[in-house]
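Dropping a structure here in structure tokens format, bear with me for questions.
Only one protein chain is missing; all other protein chains are in place.
To keep things simple, chains are lettered A, B and C as they appear, and every chain counts its residues starting from 1.
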Amino acid sequence: MTTSIGTQGRPSVAGPGSTGPVGYSLPLSPTGESAMLTPPPWHFSGEVIMVDYRVDPDAARRFLPPGLEPGADPGAAAAVFATWQWCSADGAELTDPGHCQFGEFLILLSCEFEGRPMARAPYAWVDQAVPMMRGWLQGMPKQFGVVHQSWPITVGKAGSRLAPGGRFDGALTVNGRRVVEASVTVERTTDQPPALHDVPLAHTLMFPEWVPSAEGPRPKLVASEVSDVEFSPIWTGSGDLTFFAGLGDDFQALAPLETVAGHVFSYGETLHGGRLLSDYSVSNGISHDHGGPSAEDPLHS
Amino acid sequence: MTTSIGTQGRPSVAGPGSTGPVGYSLPLSPTGESAMLTPPPWHFSGEVIMVDYRVDPDAARRFLPPGLEPGADPGAAAAVFATWQWCSADGAELTDPGHCQFGEFLILLSCEFEGRPMARAPYAWVDQAVPMMRGWLQGMPKQFGVVHQSWPITVGKAGSRLAPGGRFDGALTVNGRRVVEASVTVERTTDQPPALHDVPLAHTLMFPEWVPSAEGPRPKLVASEVSDVEFSPIWTGSGDLTFFAGLGDDFQALAPLETVAGHVFSYGETLHGGRLLSDYSVSNGISHDHGGPSAEDPLHS
Amino acid sequence: MTTSIGTQGRPSVAGPGSTGPVGYSLPLSPTGESAMLTPPPWHFSGEVIMVDYRVDPDAARRFLPPGLEPGADPGAAAAVFATWQWCSADGAELTDPGHCQFGEFLILLSCEFEGRPMARAPYAWVDQAVPMMRGWLQGMPKQFGVVHQSWPITVGKAGSRLAPGGRFDGALTVNGRRVVEASVTVERTTDQPPALHDVPLAHTLMFPEWVPSAEGPRPKLVASEVSDVEFSPIWTGSGDLTFFAGLGDDFQALAPLETVAGHVFSYGETLHGGRLLSDYSVSNGISHDHGGPSAEDPLHS
Partner (left out) sequence: MTTSIGTQGRPSVAGPGSTGPVGYSLPLSPTGESAMLTPPPWHFSGEVIMVDYRVDPDAARRFLPPGLEPGADPGAAAAVFATWQWCSADGAELTDPGHCQFGEFLILLSCEFEGRPMARAPYAWVDQAVPMMRGWLQGMPKQFGVVHQSWPITVGKAGSRLAPGGRFDGALTVNGRRVVEASVTVERTTDQPPALHDVPLAHTLMFPEWVPSAEGPRPKLVASEVSDVEFSPIWTGSGDLTFFAGLGDDFQALAPLETVAGHVFSYGETLHGGRLLSDYSVSNGISHDHGGPSAEDPLHS
């Protein structure tokens, strides 16, 4: 591996050798400037509409890989709509709003790793290619969807203000079919973040093997290291959540039994990289904790 | 004409007669519920990034129809990026964020009608079909474009806050080509709205004749009646504005000679309908003012 | 009205006067080159997947305006998916495939005007802004949708050939919801065009009044003049058609009772303009035929 400096002043990981094209990711190019992805850290600032809900605990358990346990509240789940701006360390993407913005929807399931509360995202959709690919490199199963959500207004009449009774909606369309709708009506503010948005996410890092090996793919259970987590005051109230047909029985098994609460808030974080929780390819029920990073990812991205 | 009540409780204008399909607009249907457009009033709440700039006064004059004069400041122009939520009187669209949101970019030219300061929008683009069509019914020449603009953040590091030095960008792509980019860096707040966003818009209402008539199409100079105009505090500073090739020489003639200022603010209004300023088909230099509505459209939409 | 010559060598209809901006349509500009629409004639070449089906005759009748009668086969209907290329007389758009291509879905109902077989399109969707707006200028109620359809293959295995047993699908998504799916399995070729694709379309030309008049809007029943109609051999067989919820009860009333046949073919035409069948604003049950154009529109667009 060779480290060179790309034209944007970012360190580039060499591809095939010191004389070949380089880059943090594909596409590799002479200077590394063509890489689709920039290396972390990445900053995120987003607007979130979130519904806490109850899921069938048995259904949720079937989505947990070895190493993750249902934990103290096995039927706790959440549906999260978020509209993000993101940028790399140097902030270069921020002058190009078509590049640095995306919408996201994801499902969170309550779980534990070695007794520590975490969340599992069995499904996620985004509306831009860069965060989709970046998700896979973290083990976050982002697919492509069309995501819409209300934003709070401060003037005029076309929307709700962040005030008691304000209503905020989210909708997800996948492959031309409406599959999720959510609605939150806020009543009061709190400084207490929603539980499932304030614990680390445990992802399974796994790529299909293009050149088959004897052992098969080696999935890894990973968590992300984050810093600079910041919440706005959280507007809390009630939530509605509906799953429509179209994504298959596995997804449908996570449909809401009842909703618990709804939240609207702003959220920021910086994502630095991943750490290994458990390497399935070498462990046989023996978990390997690899020491204590300063913080883990309350969310992503 | 027959007035019936559609299923959404809205008055519907009959199409061809009491026994035929009805609707405020096409498509006509038995109850009128299928109409693409709802009748006014429409409420709008939006986030605006605006650059005041100077244009060649002669170029601007060539975009003014008879009845409009260059006015006291003939080279004043503005480029406006806006992200809108809209709804009809009953607010029904607000629960469907994919339907009630759109992005817009437009150019404004300073002008006068009978000595009264107004603005002319020679070009406008939106990213949704309903506001495009609704624009044409008002005489506003909205075409389809891809519009992106920064939004202010309140937490995290991925963007600018509304604070001195905050930078906000806008970009317009038309038919696959980037044609406009703008950037505003804000320095201070003011309660004084930007001049070109605080005067009525004068549109030319004109449709091509599908069944040719002897007289040809009858363009009308119209203005819009609005109420409930609301501005947030206006963040003001400097602006940059670039036009790229791709839209033709007529558009390019309105390229900036220099920029004057930049603004970021929120804006709300309610749009009630149009009034005739001048009917070209019957006037020969004789303007007809049709009396005093309570207010005219500072912007649109 | 003044006629000038735009920069593309096309005649431009003056807007407000000889000294003002001109154009065949909005936006008006000094030379007319900025007009979103070009004047007819327009050429169309398309690939069509069509399902003939039976609709409730009473439901169909409620979509017919005065002047149109159900005719000899009142329950005959069709669902048409088409992928088009179009161009103006000089063909200029053809070098820009992102501009000259669009997808369309429409419903056709059998009807008669003064004893002559015609078709009525109560609903249509396209995936580009120019054909949507051009539809309204003809009275064709085009809205925005996402349209997909299979294309026949000639090599490889990823699709069907135009051969017995070949299957071709179409799907329409409107506002993020899948609302129509169709499938045709072809069995044999014929030179007989599908009946509803081979009769003129009768549209209602109507725009909401922005400046309200005492009389209200004046809808007109119009037909289009076409020439150079060309069909490929028509592959015919069976068809499936499903309407899903999401477009309201009026649309749903036109859902298929049964399907009759399916067709796959290529189609070309040149569209020259419209002619008046009946002017509702002056007629009281008295129809006015305005003479005999050489041909009327078998389809559109």
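Assorted remarks:
Here is the rule we use: a residue touches a chain if its C-beta (ideal position, glycine included) is under 8 Å from a C-beta of that chain, and two chains touch if they have at least 3 such contacts.
As the structure is a computational prediction, the values presented were derived from the model and not from experiment.
Although it is not drawn, the missing chain touches A, B, C when the whole complex is taken into account.
Taking the complete complex into account, A:66 is the one of A:66, A:91, A:193 or A:233 that touches the chain left out. In the complete complex, the hidden chain is touched by one of C:36, C:146, C:264 or C:277, namely C:146. The omitted chain makes contact with chain C at the following residues, 43-46, 84-87, 91, 94-98, 100-101, 146, 148-151, 153-160, 167, 169-171, 173, 183, 228, 230-232, 266-270. Considering the complete assembly, chain B touches the hidden chain via residues 146, 148, 171, 173, 176-178, 246. Contact between chain A and the unshown chain involves residues 1, 7, 13, 15-17, 19-21, 24-31, 33-34, 36-37, 39, 62-67, 96, 98-99, 122-124, 128-130, 132-133, 136-141, 143-144, 175-176, 204-208, 210-212, 215-217, 219-222, 247-251, 253, 273-276, 280.
One rule holds in what follows: only the chains that are shown with their structure count from here on.
Chain contact topology: the protein chains form a complete graph, every chain touching every other one. Homomeric contact chain A/chain C: same residue numbering on both sides for over half of the interface positions. Chain B and chain C, compared by their mean Cα positions, are separated by 29 Å.
In terms of their C-alpha centroids, the spacing between chain A and chain B amounts to 37 Å. Averaged Cα coordinates give chain A a centre that lies 43 Å from the centre of chain C. In chain B, the residues that reach two or more other chains under the touch definition are 96, 98.
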